[in-house]
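Every protein chain of the complex appears in place save one, which is left out.
Letters A and B mark the chains in the order given here, with residues in each chain numbered from 1 onward.
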Amino acid sequence: MIHLSAAHMAAQLSAGETTSVELTQKHLDRIASVDVDVHAFLFVNNEGALAQAAEVDAKRAAGEKLSPLAGVPLALKDVMTQKGVPTTCGSKILEGWRPPYDSTVVTNLKKNGIVILGKTNMDEFAMGSSTENSAYGPTHNPWDLSRIPGGSGGGSAAALAAFEAPLAIGTDTGGSIRQPAAVTGTVGVKPTYGGVSRFGLVAFSSSLDQAGPCARTVLDAALLHEAIAGLDPKDSTSINAPVPQVVAAARSGDVKGMKIGVVKELNGDGYQSGVRTRFEESLELLAAAGAEIVEVSAPNFEYALAAYYLIAPSECSSNLARFDAMRYGLRVGDVDGASAESVMNLTREVGFGREVKRRIILGTYALSSGYYDAYYGSAQKVRTLITQDFNNAFEKCDVMVSPTCPTTAFKIGEKSNDPIAMYLNDIATIPVNMAGIGGMSLPSGLAPEDGLPVGFQIMAPAMKDERMYLVGAALEAALLTKWGAPLLSKIPALAGK
Amino acid sequence: MALTYDEVLAKYEPVLGLEVHVELNTQSKMFCGCSTIFGAEPNTQTCPVCLALPGALPTVNEKAIESTIKIGLALNCSIAPFSRFARKNYFYPDMPKNFQISQYDEPICVNGYVDVEIETDEGPKVFRIEIERVHMEEDTGKSLHVGGATGRIHGAEYSLLDYNRAGIPLVEIVTKIVPGTGKYAPEVAKAYVAELRDILRSLGVSDVKMEQGSLRCDANVSLRLIGVETLGTRSETKNVNSLRSVERAIRGEMIRHAELLNKGERVVQETRHFQEESGLTRSGRSKEQAEDYRYFPEPDLVPVAPDAAWIETLRAALPERPSIHRKRLQEAWGVPDKEMAAMINADVLNIVEATVNQGADPTKARSWWLGEISRIANDKDVAITDLAISPTDVAEIVALVTAGELTDKLARQVIEGVIAGEGNPAAVIAARGIKVVNDDGALMAAIEKVCAEQPETAEKIRNGHLPAAGALIGAVMKETKGQADAARVRELLLGHLGQG
Partner (left out) sequence: MTSLSRDDVANLARLARIEMSDEELVNLSNEFTVILDAVARVQEVAGADVLPTSHPLPLRNVFRPDVVVPSLTPEEALSGAPAQEESRFRVPQILGEEA
């Protein structure tokens, strides 16, 4: 039962073949069995999830009209607040904090009757590409437990691949939904910036952060997308427009006549050969499905990474200032005679991990007087140029595509002492965040040389999110025909308890 | 050797700069829906946004934007077609986010002016104070320092924070440098703050109560040798919480600077705190290194770009400028300058006007507010506007006196009752059984009784010595417990004694 798609589970629920309590319990059992090895969860809300499930079952029994995913369980990235449930963002500084309020995403999930199983592991404050920066230990990739599950949302992606949850919420600032999806053989979507409310999403980089759906199929992602998206008066940067019809697009998958632009600059040197092989194959399948493949160029994408590593640290240096030991969270050094300032300094030293401190210091520098124009100011100009590249390219095509990341999952510990090498993981995903447009990663198969999953990225213009789902559904269908079974059927079984 | 003020001015020219912070009187906070009511129990008006809980996001109060634009228009500013919020980053425990949402290089209003008139040796003179900018920001929480002797920050063992005030909308009004005021610098500054206060009050955008902190002034002062162009080093005095303090603080700083300069010492650029008791300023804790606020555009909010139609609607609805309004009232009421000044000084002009608008005679309305009611306010040591008596009440009382239904003496009793919370004038009159004795029979009885008691006086009056009547009228009034109309008593008395 846990291996089904969310849509299939929802169908069984509405047909009365199972109950949400049963489905939720099965997933809780699975978590109890395999999460010792995977470590996808930071907190499992056994009681809360079952109570929520029972409530949905009762409503169904009473004949109430329920939303499509009602009763289906989900894993929530620990960067989203849920009232009364521990929210740590993978950081020591928030250990034990239980928010007194729900994020808008959680409000929407609850409204849709989606059962929240617990909170998933992540790189501390979403800073990282491997989930190794979690203060609570790394998450392991279910395809190979010695490898990283991607990051920052490695917990959410691993939970899907390990069948601990059929749905998950991620957040994507530079690729934190898409890159984990790619290296775990799952589907992850970063909607257009402003498509999903950020209220209750603990901010890393406000102008880049975007929550989105994670799932094992394109349709499941679309169903979740529609459940969480829409205007929120609590988020001033939320878009006041109808939610794109992504479920209809995922059900259609018709790409006949669509122009698919291959980004010249996001391929070739630096991309693992198996990654390129799978990418070329996917293009052939899309062409066979009736799409027209064209080449587009985005000359300024090569500056995206540099700009990202100025903008995101700058915003984070300010966003993370509130973690000061005064109103919530960790407090260190509060001895007799200590000053508030020294307590702040000591708490932030102990409470933040290395990568977080590195980025705060970098951001503090980039914003400081005398350096602002050279760093933050220039990075914002690069942002303009990247947006122009997208605009120019979208005149020639309907969506743009690339491999999601240059390589398959690397070994835990392999890059942890080389920040620049780590940052290169996000080279293909970052431009999307810089321009605020939508991006999706879906599995395109396994790299022949290491047998690990490879992701295919689809990028669509702002508020044209349905195009990603059209193309994603088409490719998913073609690959399923080719493989005869979903990619995750090839994942090694986990020993479990 | 302490310098005299005249000695300072013989050598130096003061240059001023004034920053005024105004708390807007919106119902809800600047960036969240928490209430702004003053004096609530601690931390009862807080939410994830104003406590800066992780994940919370600000949203902009439209009324606050509207009020700021109104202020800008009233101060003759240009309203920027595009302005933005920026984060001002610095750590302080009373500021939950450890950054303040403010405005930096793109404020909403720029380049305005205010004209203030003061009395000089050469007669009334107008000084133009140029406004550099008017921008929006948010207030901080309040800290209570515990331990130590004074309850002040120095020597405290720990602090207790209440975030009810955190996030209340503030507007900051910054002047350009103000040279050329010479010896009138303190008075010009005071007149400017007073004018600003009147303008803000007329706009209805703030309570402008300096003593409650809803209007706060920081005064920058520097001196330069007369004839020298280069500006001297300035000090910034905070904590200036009354109009009188503005004047005192500037005068005090001018003398302090001059003494330093005369000794060949440097004026330190620093923040100083005004001490209400001594009238002197005290150095704030000097910062080891200059703060670097690392301003950048607030990514959680979108730009404010008011369209011309909105601005013009607000402009059309602006009230008359208080200084012009005052001139108009003075003419309409036919009040001499001195009386007008008395009303302005006592801060009763608005209530007198409201009383007149309720139909009262201007002279009578003025004399009640400036006389009896001001006296009660003084006795109770409260602001006259805080007394529980309204312009409507006073207008009603004036009408009753005019109609002869109350005497002045009875009217005072009614006022006292209204202020004591016994209800409106009608209710007080009913409850206290106050009424003018206008029953001639009862009055005649009293007159006859008094005349019998004081036959010599009565005789004098009979013989035409009218000034003696006062004593008998007084006695009659006493006899009738003040409830008689003195004019009627006089009439009846004189008639009774053959002088009618």
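Definition applied: a residue touches a chain if its C-beta (ideal position, glycine included) is under 8 Å from a C-beta of that chain, and two chains touch if they have at least 3 such contacts.
What you see is a predicted model, and the numbers here were worked out from it, not measured in a lab.
A.B. asks: For the chain that's been dropped from view, list the shown partners it touches.
C.D. replies: Taken over the complete structure, the missing chain's partners among displayed chains are A, B.
A.B. asks: Which one, B:C34, B:L261 or B:L492, makes contact with the chain that was left out?
C.D. replies: B:C34
A.B. asks: Which is it among A:V34, A:L310 or A:A460 that touches the chain not included here?
C.D. replies: A:L310
A.B. asks: Out of A:Q12, A:S368 or A:S416, which is the one that touches the chain we can't see?
C.D. replies: Missing-chain contact among the listed residues: A:S368.
A.B. asks: Among A:Q12, A:S297, A:S378 or A:S416, exactly one should touch the missing chain; which is it?
C.D. replies: Residue touching the absent chain, from the options given: A:S378.
A.B. asks: Which of A:F279, A:F352 or A:Y469 touches the chain that is not shown?
C.D. replies: In the full complex, the listed residue that touches the missing chain is A:F352.
A.B. asks: With the missing chain put back, which residues of chain A would touch it? List them for me.
C.D. replies: 97-101, 193-194, 207, 233, 236-237, 239, 300, 303, 305-307, 309-310, 317, 321, 324-331, 334, 337-346, 348-349, 352, 357-358, 360-362, 364-366, 368, 374-375, 377-385, 387, 419-420, 423, 434-437, 462
A.B. asks: Please output the residues of chain B touching the missing chain, sorted low to high.
C.D. replies: 26-28, 32-35, 41-48, 51, 53, 59-65, 91-94, 98, 140, 142-147, 152-154, 156-163, 239, 271, 273, 284-285, 289, 292, 294, 296-297, 299, 301-306
What we mean here is this: only the chains that are shown with their structure count from here on.
A.B. asks: Counting in whole Å, what is the centre-to-centre distance of chain A and chain B, each centre being its mean C-alpha position?
C.D. replies: Inter-chain centre distance comes to 55 Å.
A.B. asks: Once bound in the complex, which stretches of chain A touch chain B?
C.D. replies: 80-81, 87, 89, 94, 97, 99-101, 103, 198-203, 205-207, 233-237, 314-315, 317-318, 321-324, 326-328, 340-341, 344, 364, 367-369, 372, 376
A.B. asks: Hey, which residues of chain B end up touching chain A in the complex?
C.D. replies: Those in contact with chain A are residues 47-48, 51-60, 87, 89, 91, 93, 96-99, 159, 161, 292, 294-296, 299-302.
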